[in-house]
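Data first, discussion second: the structure below is written as structure tokens.
Here the complex is missing a single protein chain, while all its other protein chains stay put.
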Amino acid sequence: MNLKNAPIKSVVLVVAVIALSLLYSLMTNGGNGALKNVKNVSADGSTTVSSTSNVSLVGSTDKPVSMSSATIAKKTDHPKFVGPLLYQNSGVRATYQQVQQGQTLFDESCSSCHGAYASGTDRAPNLVGLGPATIQFWVSTGRMPLSNPIIQPIRKPVKFTQAQILDIVSFVASQAPGGVLIPNIKGVSSATLAEGASLFDINCAGCHTITGAGDALASGAYAPSLHQATPEQVAEAIRTGPANMPRFNPGVLTNAQVNSLVKYVTQGIQHPDNAGGWNLGGVGPVAEGFIGLLIGVGLLVLAAFWVGDRK
Amino acid sequence: MAKLDVTKLRDQNPKGKKTVNDQIANTAEWFDDRLGLAKGTRIFFNKIFPDHWSFMLGEIALYSFVVLLVTGIFLTLYYVPSASLMIYHGSYAPLRGTVVSAAYNSTVNLSLHVRFGLLVRQMHHWAADIFLGAIAVHMCRVFFTGAFRKPRELNWIVGVTLLILGIVEGFLGYSLPDDLISGTGLRIMFSVTESIPIVGTHLAFWIFGGNYPGDGSIIPRMFIAHVLLIPALLAALIGVHLALLVKQKHTQFPGPGKTEKNVVGTPMWPGFMFKTQGFMFLVVGVIALLGAFAQINPIWQYGQYLPYKVSYAVQPDWYMGWLDGALRIMPSWEFQYHSFIIPNQFFPSVLLPGIAFNIFIIWPFIEAKIKKDKTEHHLLERPRDNPVRTAIGAGALTFFFMLFAASATDVLANYLTISLNIVLWFFRIATYIIPFIVAAIAYRVCIELQRAGDAAGKRKRFNVVWRSDTGEYFTEKSPARSDDVDYLDGEPEESLELTPEVSKMVNEKADLIASDRNGSQESTDSNPEDLQQISRD
Partner (left out) sequence: MSDSDNDLTSDNISGNSVSPVTIRNLNIEDDPRFELLAKNPKRTEILIAISFAIAAVLFVAMMVDYVKGANTQVEGGLMAAAFCLLGIGMVAWGKYLMPKGPFEESRHRTSSTDEDKKEFVDAFIGRGKIAVSRRSFLGKILGAAMGLFGLFLLGPTLRSLGPNPNNALNHTAWKKGSRVVTTDGKLVHVNDLDVGAFMTVFPEGVIKKSELEENQQDLYNSQTLLIRASVDNIVTEKGRETWGPQGYLAYSKVCTHAGCPISLYQQETQQLLCPCHQSLFNVLDGAMPIFGPAPRPLPQLPLAVDPQGYLIAQADYNEPIGPGYWGF
């Protein structure tokens, strides 16, 4: 054995051990592979961060993690750390630092429901293996984190910066490979609007309505308005099918078609040509009927009130 | 034949110069020589129109019909009634290069290219909504005041027919652009037609030219019905409606000097003609206001109708909304015997309007039969005077409103963030319960108003302290204000026997008292001498 290469070799060994144990823990515990700090999650949701390993996690399905933090610390800044892929059609991988920061954020904001390692609890689903697109969609639309689990979370102000969201995505993605990568929407500018409009009519208008205003669905679900969605979120939603939305995988819609849809949603839907004036919320004839009766007939009845005699 | 005496029309002009009035007189004479119009026109000029504001409601409908005709003629200059497919090459980017029908193409171009076109199209659509809204409000006035009673049953029937034709006309117009939302509505209409027992399926195939969506002939067929057939019927029936109104003269609310034997108000010429002309301008103004600033039916956003495309939140215009609501809240029943099916959609969309409109039409006869009333009525009833009718009317209105609201179950569920299922169940039950509650409340309110007597809606009468000759004080209600006269007997309500002069004095006194109360609260009987005099009378 060449002593010259000993540090590298030992690191390779450590990485191999970590990878194996990760794989093992993934198979047995549903992805409780720890990279850094381990958090105690108690039943009431309060958390205590512990820097030691082999801590029994109270009140969650998480199991004790069999890895010393010291071992992990060694690989913190190691150049050969292979992070998860984040983007479709690009080799960009999450850095170790992103994963670390992501875990801190995840611990603070997500772990009380989804478990320390995103493997889910009885309060919230397993996130492992869903892929970066899903996580980024839910967090970047402000739907997550959520204080109370409800049927369908609504869009809220986003709690994190773009970079922080990517950190969380990196952390969750680092738990297991696979899932849907963040769609590449660079081709949107060259996509055709008309194709997007046509695809929208067939695939999207059925739930989101033709103006993208959104509407209520059965069983308490609803199709949200598309007016605030960013291009990336539109593509992510199409590909991952959040909540009740069906998934449009590449076999259903090609990348080019998704780009057309993104273009139509961010242009035709979000900046519609309201040549006729105020669009009345874009919900169609019911609103028009109310305006016609209340303002139209109403104003004219008031006029009649003046023209005629009130006695 | 004596020559028409037009000296009054002519200015007594010493200089002998021809004036405008001279020209009018000459023109009038020219026509009268040929048509003999003087007497008839004078009688028409003398026709009295009651002044009450509620008599203007029908005019809203009349003038929106005028707007509909004028804007509609403009639209026919640009609209192409054809379902033949073509490629869109206009300026609206999301449609460019897609396959559209000639009808849709021309409507988009009319909206986005033709100068003034979008305004006219939107005014046309708003005028339609207002036309039917005004008919509904006018019909409520006629119903709740009993204006449909003998001898006006025929005009009531003409009115209901106008309403039905208006709804059909509106639906046809709504369907003409061939956009995604109206196409879905047309499909529902096919299903509704199919559900009519015995003839339904054949009828639907014939009208559409084959199985849905037909061979494309439905668009030109709807077009000719929309621009010729039904407008002609509407115009003719509006003519009949007005002719009957002139022949039978107006009804009027009871009041001072108003009897079964007269009509009190403003004569046609000049007062009413000016007012009504001005009102027509106001109707045009309000419709233009909506047409300018409230976007209606932006079909370019909706896209071309294709049989497999659909949008959520599709509703018909409001006047069809109650039928859509009825379709939604219908339980999933269907009756089948061998291959003979009475489909689900038959009950809410064929049976319900069939029953409703038939009840509307025969209502005057039902009421006359129940009340055994064969006399003529020219004085209106206030709604409270006929609590049963008012209650029935209020209940029916509520029923239709609930159905209309039910056509927006999804929109309501979305805005109120309630489960769609709960909203639907609410309407399934409430549509049948709330009308009864409203009817009961309306009945109760009528009775209470009757009990409150004629004090309701009048100014408060004060207690006046009187002093007799012997110095004894007693209180008495002040007489009613001269303009707060009783509705029913046409005479001021008398608490004292007063001559008109004294009555005037007392009124002034009462006004003084009122103003004092509002002001300093002092000297309620400023001049006891007058009062003494009154009490002796």
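As written, the chains take the letters A and B, and residue 1 is the first residue of each chain.
FYI, a contact is a pair of C-beta atoms (placed from the backbone, for glycine too) under 8 Å apart; a residue touches a chain by one contact, two chains touch by 3 or more.
Small disclaimer: the values here were computed from a predicted structure and weren't measured.
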Check: Looking at B:F55, B:Y174 or B:F190, which residue reaches the missing chain?
Finding: B:F190
Check: Any idea which of B:A28, B:V99 or B:V388 touches the chain not displayed?
Finding: B:V99
Check: Which residue from A:G142, A:G206, A:P231 or A:G298 sits in contact with the chain not drawn here?
Finding: A:G206
Check: Which of these, B:G133, B:G200, B:P231 or B:G321, touches the one chain of the complex that we don't see?
Finding: B:G200
Note to self: For review purposes, identify every residue of chain A that touches the missing chain, sorted by number.
What the structure shows: 202-203, 205-207, 217-219, 221, 223, 241, 243-249, 251-252, 275-277, 303, 306-307
Checklist line | For chain B, the residues touching the chain missing from this view | finding: 43, 46-48, 51, 85-87, 98-99, 115-116, 118-119, 122-123, 151, 184, 187-188, 190-192, 194-217, 221, 248-249, 256-257, 260-267, 270-286, 288-289, 291-293, 306-314, 324, 327-334, 336, 338-345, 376, 378, 409-410, 420-421, 424, 490-491
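By our rule, only the chains that are shown with their structure count from here on.
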Check: At what distance in angstrom does the C-alpha mean of chain B lie from that of chain A?
Finding: 52
Notebook entry, point to check: Touching chain A in the complex: which residues of chain B?
Noted result: 51-57, 59-60, 92-98, 111-112, 118, 122, 125-126, 129-130, 133-134, 137, 180-181, 255, 275, 278-279, 282-283, 286-287, 289-290, 292-298, 300-303, 306, 308-319, 321, 404, 407-408, 410-414, 417-421, 423, 483
Item checked: Touch list for chain A against partner chain B, complex -> 192-194, 196-198, 201-202, 205-211, 213-220, 222-223, 264, 267-268, 272-280, 283-293, 295-297, 299-301, 303-311
